[in-house]
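And now, chain A:
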Amino acid sequence: MLTVSNLSKTFTIHHLGGKQITGFAPLSFTVEKGKSLALSGPSGTGKSSILKCIYRTYLATTGTIEYESACFGRVDLAELPEPEMVRLRQREIGYVTQFLRVMPRVSARNLVAEPLLRAGADLETACRKAEALLARLRIPAELLDAYPATFSGGEQQRVNIARAIISRPHLLLLDEPTASLDKASIEIVVELLNELRGKGTTMVMIFHDPDIMNALADVIHHTRSAETAAACCG
Partner candidate 1 sequence: MIMSRPILIANHLTKRYGPGCPRCRDHTGAQHNSNQCQACKTVIACDNVNLRVFPREVVGIVGESGSGKSTVIKLLHFDLDADGGEVFLEANGKAKEFIPAEKNVLELSTFRKRQLRNSVMGIVYQHPHLGLRMNISAGGNIAERLLMSGWRHVGDMRDRSALLLTRTEVPVERMDDLPRNFSGGMQQRVQISKALSNEPALLLLDEVTTGLDVSVQARVLDLIRRLQQELDVATLVVSHDLGVIRMLTTRTLVMKNGQVVESGLTDQVLEDPQHPYTQLLVSSALH
Partner candidate 2 sequence: MVKFSDWFDSSLNASIHAVYSFAFIDEGAKREIRRKTLKAVAIPGYQVPFGSRDMPVARGWGTGGLQLTLSLIGTDDILKVIDQGSDESVNAVNIRQFVERVTSVQTTEDTTRATVIQTRHRIPEEHLKDGQILVFQVPIPEPLRDVEPSERETRRMHAEADYSRMWLFLYEDIVRYREISIGARYPVMVNGRYIMDPSPIPRWDVPRLHQADTLYLFGAGREKRIYAIPPHTRVEPLEFEDHRFRVEDFSGRRCTRCGRDDTYLDELIDDASGTRVYTCSDTSYCAKTEREKAV
(Lines give C-alpha, C1' and ligand atoms only; values in the text may rest on other atoms or scores of the structure.)
Protein backbone atom coordinates (compact mmCIF):
# COMPACT_ATOMS: atom_id res chain seq x y z
CA MET A 1 0.00 0.00 0.00
CA LEU A 2 2.71 2.43 1.01
CA THR A 3 6.45 2.02 0.41
CA VAL A 4 8.77 4.75 1.58
CA SER A 5 12.30 4.44 0.16
CA ASN A 6 15.32 6.46 1.12
CA LEU A 7 13.08 9.38 2.14
CA SER A 8 14.79 12.38 3.74
CA LYS A 9 14.08 16.00 4.40
CA THR A 10 16.50 18.92 4.68
CA PHE A 11 15.38 22.50 5.16
CA THR A 12 17.38 25.30 3.57
CA ILE A 13 17.00 28.56 5.49
CA HIS A 14 17.87 31.34 3.05
CA HIS A 15 17.95 34.25 5.47
CA LEU A 16 20.54 32.35 7.49
CA GLY A 17 22.80 32.25 4.47
CA GLY A 18 21.38 29.02 3.13
CA LYS A 19 21.84 27.11 6.37
CA GLN A 20 20.84 23.44 6.07
CA ILE A 21 18.70 21.93 8.81
CA THR A 22 18.02 18.22 8.75
CA GLY A 23 14.40 17.27 9.21
CA PHE A 24 15.07 13.57 9.21
CA ALA A 25 17.73 11.26 7.86
CA PRO A 26 17.02 8.89 4.96
CA LEU A 27 14.66 6.11 5.95
CA SER A 28 12.65 3.36 4.31
CA PHE A 29 9.61 1.36 5.37
CA THR A 30 6.62 -0.44 3.92
CA VAL A 31 3.04 -0.69 5.19
CA GLU A 32 0.71 -3.37 3.87
CA LYS A 33 -2.88 -2.54 3.06
CA GLY A 34 -5.02 -2.45 6.19
CA LYS A 35 -1.99 -2.53 8.45
CA SER A 36 -0.76 0.22 10.69
CA LEU A 37 2.75 1.37 11.28
CA ALA A 38 3.82 3.46 14.25
CA LEU A 39 6.78 5.79 14.07
CA SER A 40 8.60 5.69 17.34
CA GLY A 41 11.69 7.47 18.49
CA PRO A 42 13.01 10.34 20.54
CA SER A 43 11.78 13.88 20.03
CA GLY A 44 13.58 15.73 17.26
CA THR A 45 14.02 12.70 15.03
CA GLY A 46 11.55 14.14 12.53
CA LYS A 47 8.58 11.83 13.05
CA SER A 48 6.04 14.60 12.29
CA SER A 49 8.09 15.69 9.29
CA ILE A 50 7.83 12.18 7.85
CA LEU A 51 4.03 12.34 7.99
CA LYS A 52 4.09 15.82 6.47
CA CYS A 53 6.26 14.57 3.63
CA ILE A 54 3.79 11.77 2.92
CA TYR A 55 0.94 14.30 2.97
CA ARG A 56 3.01 16.70 0.81
CA THR A 57 2.88 19.51 3.33
CA TYR A 58 6.65 19.16 3.15
CA LEU A 59 8.50 18.47 -0.06
CA ALA A 60 10.78 15.45 0.19
CA THR A 61 14.48 16.20 -0.35
CA THR A 62 15.37 12.65 -1.44
CA GLY A 63 13.56 9.39 -1.90
CA THR A 64 10.21 8.12 -3.08
CA ILE A 65 6.82 7.52 -1.45
CA GLU A 66 5.10 4.84 -3.48
CA TYR A 67 1.41 4.68 -2.80
CA GLU A 68 -1.22 2.34 -4.22
CA SER A 69 -3.93 4.83 -5.13
CA ALA A 70 -7.53 3.94 -5.89
CA CYS A 71 -7.82 6.98 -8.12
CA PHE A 72 -4.61 6.84 -10.09
CA GLY A 73 -2.99 3.46 -9.44
CA ARG A 74 0.61 3.33 -8.22
CA VAL A 75 1.98 6.84 -7.72
CA ASP A 76 4.95 8.50 -6.05
CA LEU A 77 3.54 10.98 -3.57
CA ALA A 78 6.83 12.87 -3.60
CA GLU A 79 6.45 13.61 -7.30
CA LEU A 80 2.73 13.48 -7.99
CA PRO A 81 1.40 16.65 -9.70
CA GLU A 82 -0.39 18.94 -7.32
CA PRO A 83 -3.92 18.67 -8.71
CA GLU A 84 -3.74 14.88 -8.37
CA MET A 85 -2.39 15.26 -4.85
CA VAL A 86 -5.33 17.52 -4.03
CA ARG A 87 -7.64 14.83 -5.36
CA LEU A 88 -5.99 12.17 -3.20
CA ARG A 89 -6.34 14.37 -0.14
CA GLN A 90 -10.01 14.80 -0.87
CA ARG A 91 -10.73 11.17 -1.64
CA GLU A 92 -8.14 8.87 -0.07
CA ILE A 93 -5.63 10.30 2.32
CA GLY A 94 -6.52 11.68 5.73
CA TYR A 95 -4.22 13.55 8.06
CA VAL A 96 -4.92 14.48 11.64
CA THR A 97 -2.83 16.22 14.26
CA GLN A 98 -3.43 17.39 17.78
CA PHE A 99 -4.00 20.91 16.44
CA LEU A 100 -7.32 21.92 15.03
CA ARG A 101 -6.49 23.73 11.83
CA VAL A 102 -9.84 24.39 10.32
CA MET A 103 -11.87 27.26 9.11
CA PRO A 104 -13.10 29.73 11.65
CA ARG A 105 -16.84 30.33 11.80
CA VAL A 106 -17.90 26.93 10.51
CA SER A 107 -20.07 24.86 12.83
CA ALA A 108 -18.80 21.55 14.20
CA ARG A 109 -21.46 19.65 12.28
CA ASN A 110 -20.62 21.28 8.96
CA LEU A 111 -16.94 20.91 9.52
CA VAL A 112 -17.25 17.17 10.00
CA ALA A 113 -19.81 16.77 7.21
CA GLU A 114 -17.68 18.64 4.70
CA PRO A 115 -15.43 15.75 3.58
CA LEU A 116 -18.55 13.68 2.83
CA LEU A 117 -20.11 16.54 0.88
CA ARG A 118 -16.95 16.90 -1.14
CA ALA A 119 -17.09 13.23 -1.92
CA GLY A 120 -20.59 13.73 -3.30
CA ALA A 121 -22.93 12.88 -0.40
CA ASP A 122 -26.13 14.88 -0.05
CA LEU A 123 -26.33 17.43 2.73
CA GLU A 124 -28.82 15.57 4.89
CA THR A 125 -26.96 12.26 4.86
CA ALA A 126 -23.64 13.97 5.49
CA CYS A 127 -25.03 15.91 8.45
CA ARG A 128 -26.68 12.84 9.92
CA LYS A 129 -23.44 10.86 9.73
CA ALA A 130 -21.48 13.77 11.18
CA GLU A 131 -23.89 14.03 14.09
CA ALA A 132 -23.67 10.31 14.77
CA LEU A 133 -19.90 10.32 14.73
CA LEU A 134 -19.65 13.39 16.95
CA ALA A 135 -22.13 11.80 19.36
CA ARG A 136 -19.97 8.71 19.50
CA LEU A 137 -17.01 10.92 20.30
CA ARG A 138 -19.13 12.38 23.09
CA ILE A 139 -19.42 15.89 21.68
CA PRO A 140 -22.54 17.30 23.35
CA ALA A 141 -25.41 17.85 20.90
CA GLU A 142 -25.69 21.49 21.90
CA LEU A 143 -22.22 22.09 20.49
CA LEU A 144 -23.10 20.89 16.99
CA ASP A 145 -23.96 24.36 15.79
CA ALA A 146 -21.15 26.10 17.66
CA TYR A 147 -17.79 27.03 16.15
CA PRO A 148 -15.04 24.58 17.20
CA ALA A 149 -12.61 27.47 17.51
CA THR A 150 -14.34 28.21 20.81
CA PHE A 151 -14.18 24.59 22.05
CA SER A 152 -11.88 23.20 24.72
CA GLY A 153 -8.66 21.53 23.58
CA GLY A 154 -10.07 18.05 24.02
CA GLU A 155 -13.29 18.85 22.16
CA GLN A 156 -11.35 20.37 19.33
CA GLN A 157 -9.25 17.24 19.03
CA ARG A 158 -12.28 15.03 18.87
CA VAL A 159 -13.86 17.21 16.16
CA ASN A 160 -10.57 17.02 14.34
CA ILE A 161 -10.51 13.23 14.52
CA ALA A 162 -14.12 12.99 13.40
CA ARG A 163 -13.35 15.14 10.39
CA ALA A 164 -10.36 13.00 9.46
CA ILE A 165 -12.05 9.61 9.70
CA ILE A 166 -15.65 10.28 8.63
CA SER A 167 -14.98 9.58 4.96
CA ARG A 168 -12.99 6.41 5.79
CA PRO A 169 -9.73 7.35 4.09
CA HIS A 170 -7.65 4.61 2.48
CA LEU A 171 -4.55 5.99 4.13
CA LEU A 172 -4.72 7.79 7.45
CA LEU A 173 -1.81 9.74 8.89
CA LEU A 174 -2.10 10.33 12.63
CA ASP A 175 0.18 12.72 14.50
CA GLU A 176 -0.60 12.53 18.22
CA PRO A 177 -4.31 13.20 17.71
CA THR A 178 -5.06 12.23 21.30
CA ALA A 179 -2.45 14.36 23.04
CA SER A 180 -4.77 16.10 25.44
CA LEU A 181 -7.68 13.69 25.64
CA ASP A 182 -8.89 12.04 28.80
CA LYS A 183 -8.72 8.29 29.19
CA ALA A 184 -12.33 7.62 28.31
CA SER A 185 -12.09 9.66 25.12
CA ILE A 186 -8.86 7.96 24.15
CA GLU A 187 -10.57 4.59 24.47
CA ILE A 188 -13.30 5.68 22.10
CA VAL A 189 -10.77 7.01 19.61
CA VAL A 190 -8.75 3.79 19.75
CA GLU A 191 -11.92 1.81 19.21
CA LEU A 192 -12.90 3.93 16.21
CA LEU A 193 -9.45 3.68 14.68
CA ASN A 194 -9.40 -0.09 15.15
CA GLU A 195 -12.77 -0.32 13.42
CA LEU A 196 -11.38 1.71 10.59
CA ARG A 197 -8.34 -0.52 10.35
CA GLY A 198 -10.61 -3.53 10.29
CA LYS A 199 -12.37 -2.03 7.27
CA GLY A 200 -9.08 -1.73 5.40
CA THR A 201 -7.68 1.69 6.23
CA THR A 202 -3.89 1.76 6.22
CA MET A 203 -2.34 3.94 8.94
CA VAL A 204 0.94 5.62 9.69
CA MET A 205 0.92 7.03 13.19
CA ILE A 206 2.78 8.77 15.93
CA PHE A 207 1.67 8.10 19.51
CA HIS A 208 3.88 8.80 22.46
CA ASP A 209 1.76 6.79 24.80
CA PRO A 210 3.06 3.19 24.43
CA ASP A 211 -0.33 1.78 25.46
CA ILE A 212 -2.11 3.48 22.59
CA MET A 213 0.69 2.60 20.21
CA ASN A 214 0.52 -1.05 21.17
CA ALA A 215 -3.25 -1.06 20.92
CA LEU A 216 -3.18 0.26 17.34
CA ALA A 217 0.11 -0.54 15.66
CA ASP A 218 0.91 -3.70 13.71
CA VAL A 219 4.50 -2.61 13.09
CA ILE A 220 6.75 -0.16 14.86
CA HIS A 221 9.39 1.72 12.95
CA HIS A 222 12.11 3.30 15.10
CA THR A 223 13.34 6.65 13.94
CA ARG A 224 16.84 7.88 14.69
CA SER A 225 18.36 11.30 14.83
CA ALA A 226 20.44 12.38 11.87
CA GLU A 227 23.68 12.03 13.82
CA THR A 228 22.89 8.50 14.90
CA ALA A 229 21.89 7.60 11.39
CA ALA A 230 25.10 9.06 10.04
CA ALA A 231 27.22 7.31 12.71
CA CYS A 232 25.48 4.01 12.04
CA CYS A 233 25.39 4.00 8.30
CA GLY A 234 28.14 6.36 7.30
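The set was built so that all candidates are chains of the complex that A comes from, given by their letters.
Quick notes
The rule is simple: a residue touches a chain if its C-beta (ideal position, glycine included) is under 8 Å from a C-beta of that chain, and two chains touch if they have at least 3 such contacts; residues count from 1.
Just so you know, these numbers come straight off a predicted model, no measurement behind them.
Chain A shares a touch in this complex with candidate 1, selected from 1 or 2. Across the complex, chain A meets candidate 1 through its residues 11-15, 52, 56-59, 71-72, 82-87, 103-106, 114, 117.
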